[in-house]
Each structure stands twice: as structure tokens, then as C-alpha cells.
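The block that comes next holds subunit A.
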Amino acid sequence: MNSLDSALSPPRTVDAVLASLPKRRRAEQRFRAYGLTSIVLGLCFLAILFGSIITKGYPAFRYTTIGLDINFDPQIVDPEGTRNPSIMAAADYDALLKASLSALFPDVKERTQKRALYGLLSSSASDTLRSVVLNKPDIIGKTERIWLPADDAIDMLAKGQFDSSTVESEGRLKSQLTWIEKLEADGRIKKAFNSTFFTKGDSREPESAGIWGAVVGSSFTLLVTLVLSLPIGIAAAIYLEEFAPQNRWTDFIEVNINNLAAVPSIVFGLLGLAIFINFFNLPRSSPLVGGLVLALMTLPVIIIAGRSALKSVPPSVREAALGVGASSMQTVFHHVLPLATPGMLTGAIIGMARALGESAPLLMIGMVAFIVDVPTSINQPATVLPVQIFLWADSPERAFVERTSAAILVLMAFLILMNGTAVYLRRRYERRW
Partner candidate 1 sequence: MKIREKTSSEVAFNRDYGKTVGEITSLKPRIECRNVNVYYGEKLAIQNVSLDVGCNEVIALIGPSGCGKSTFIRCLNRMNDTIIGCRVTGDIIMDGKNIYDNGVDVVPLRAQVGMVFQKPNPFPKSIFENVAYGPRIHGLVASKAELEEVVETSLRRAGLWDEVKDYLHQPGTSLSGGQQQRLCIARTIAVNPEVILMDEPCSALDPIATAKIEQLIDELRVHYTIAIVTHSMQQAARVSQRTAYFHLGRLIEVGETAQIFTNPRHQLTEDYITGRFG
Partner candidate 2 sequence: MSETQKSGSSVKAEGHTVKRFDGELSRLQLRVLEIGGLALSQLKDALHALKHKDLVLARKIAPRENELDLLEVETDADIVSLIARRCPVGGDLRLVMSVSKSVTDLERIGDEAIRIANIALQIYGSGSIDPSDHMLRDVNVMGSLAVDALEKVLHAFDKLDEASALEIIEAHRQLEEEFEAGLRRLLTYVMEDARNIGFAVSMVLIIKALERIGAHAQNLAEYVIYQVEGKDVRHQTSS
């Protein structure tokens, strides 16, 4: 009877669905698990990356200073008492430092030991004294506790970056360690905010090396890039999208813009080298040339982003404007462009962020040079943040490791800021229609 029933009644869809349901559910759960795993994995990598950079780079923002009681001996600083800045500037401040250190550690007599003792301080410590005196000439003849930068090795030591085996293997460090311990006991060791890192240019000495030169170089370079690529890119995008006739020529241009966006950035560097430096004789290593090269690189990105932003404006808006008799130009500038602006700006900012992080093409045009001075114009030799990072990463000094990471942190802060601005702009000006 049963078989007869089943033969008579047609199979119900719901039975088949129920039969296949567990399998489908399992497939769905597996897929979700894959997705979740990949996200977790990605987050892990990100955490490791950021963790290592932050832990390495964070100490660079603080720097060890040693407090010394300096007797500003008028005989040494200003023998004639004229308070003439040029005389005061030329004074032998090292002598003051040495005197102070010798007074602290009277039992150090041997020559090499003495050199090691004086080596506690950075070579820029005398510069610090000089600026103190020049700022406050009254101090001459008095004794005051001045906080002076320690040597980079001492800084490392004080931050505990050297393990004991390194200390053991180097005799000089070993004796310095005992002095440091004594100074620390006296309360003469202090960690202060490392303003040098943010206000100085590059240096061979890690303790006086800063990223300001690179930040200014990057700013000039980006300024040039922005001024060139934004108007040109947006104008090109508007023309190609709204006005250009559709023919073989515009197709050809479109294909080439897309190709250009995919060209490796180092090729743009070669191009810059060949054209801007060798042909036009523009100054090598300058933000001007760097900006030009990066503008070339960013242009296709801005054009493509701009065109897609224009394309995403619904045609009904154009029809509406044309329908009331607006000319094509009025249509574009009154209606289409305001709607496309957030998208265009986002594209431009992301292009700029890419340019900010770019180093390869700039290496080609000589921005890899060691430049101490902070540039003051777009024609002066300069370096940029990523190249600075590249340079420091190459340096042998232990103290440059943390500076490299710190510079990466700064660069990333800028990138996040720029991307954040892009997101903000899109949120702020995006209109629903």
C-alpha cells in the first residue's frame, strides 16, 4: 500500500529540500569558518607587524640625559667679559664637560678610561652647553645642573637594549656601566622626550639624528605632486568622461592611462632621471624633481578615480539638468561635479598617500643622498620619509634600529591621517540620491 501511495502522490519539494539541508548548512558553516580564519590570521599578522614596530620604535621617542653640575668658568667661556656672542660661541665647552665629569669621578686617571668617561656624553653635549650660554649669558661664572644628552650607546644601555653578554664582551661598556650606575644612584640619569628626533635633520650620530628634514622634504615633494597632479588629473578626468567624443583616440588614451597606472613606480624614477635631471637639468635630489616624478605616477590614479567617481553619478541627474536646458558645461559643474567631488578627493588622497609612501622612484633621482640640512625650498636637496627609513635601516649603529621603527611609526601616522581624511571627506560630502 505504501509503495502505491508514494507512486500516486508526486514527490514533495520540501522533502528533497529537507534532505539536502544538512549538507548545505555544513557547507555554509565551513565557508564561514574559512572566512573567519583568514580574518583572524590577517589581524594576527597586522598585530605582529604593529607590535614589533611599536615596541622597537617607541623607545626612540625618549632619550637618556645626564645631569651634570657645570661650572661656567668665565675664563673658558668669556675670558674678556665682553659677552660677545661670537666669542662665547667659539669657547671650548668640551673643557667644561670634562672638568665636570672629572670632578664626579676623580679616580679615573688612565687615558683610555678618561676617553671612555667623556664618551658617556653625546658629541652634541657641547652644543647644548653653547646654546644654554648664548640664551642665558648671566649663567657665566655660576655652577648649574644641566641635562645633557648621553651617547647613543649609553642611551641603549640605560634603556636596557644591550644584554649582559654584549656588555661583558666590551670592556669600555663595562666600566661605563659602573659609572652609569653611580650616576643613576645620584639621580643624575633622566629620560626626557626626544625632541631632537622631531626637530633635526639626518646625522651620522643616532642621538642627534632626526626626521624633520625628511618630513619637510616629504611635504615639499607632496606639495609639488598635489599642485601638479590634482588639477591636471581632475581636468583630464572631467574632459574624458563628460566632453570627449567616443572614438578611437579617446579609447587609445583610456587604455594607456590604465596601463600607466600599472607601470612599476621605479620606471617613473628612471623617466624622471632621464627627462627632468638629464634633459631639463633640474637640481638632483630636490623635492621639485621628486614631486614631478610622483605627480607622473599619481596622475593616472587620480584620473581613473575621478572618472569612476564621475561615472557613478546617476545619469538621471544629468538628464534632469539637460532637461531644464542647462548646457553640458553647466550640467557638469553645477550638478555632476559636486556629486563626484568626494569620490574624486578620496581618489586623490589615496594617490597622495601612495606617493608619500613611495621610495623606489625617488632613489633613482638621487633623493637617497645623506642630507643633514632641513630643506627650505623645493630646489634644495632633500630626502623623504620612506627614503630616510631606508637609509637608517642600512646604518650599523644599534640606536638607528629604534629610530627606523620610530620613523616608520611617523610615516604610518601620516598615512593613517591621510586615509582618515579621505574617509571623513567621503562621509561628510557624500550625498544620497
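Note that a residue touches a chain if its C-beta (ideal position, glycine included) is under 8 Å from a C-beta of that chain, and two chains touch if they have at least 3 such contacts; residues count from 1.
Per the selection procedure, all candidates are chains of the complex that A comes from, given by their letters.
It should be emphasised that the depicted structure is a prediction, and the values quoted were computed from it without experimental measurement.
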Could you check which of 1 or 2 is in contact with subunit A in this complex? 1
Mind listing the subunit A positions that touch candidate 1 in their complex? 246, 314, 316-327, 330, 334-335, 339, 431-433
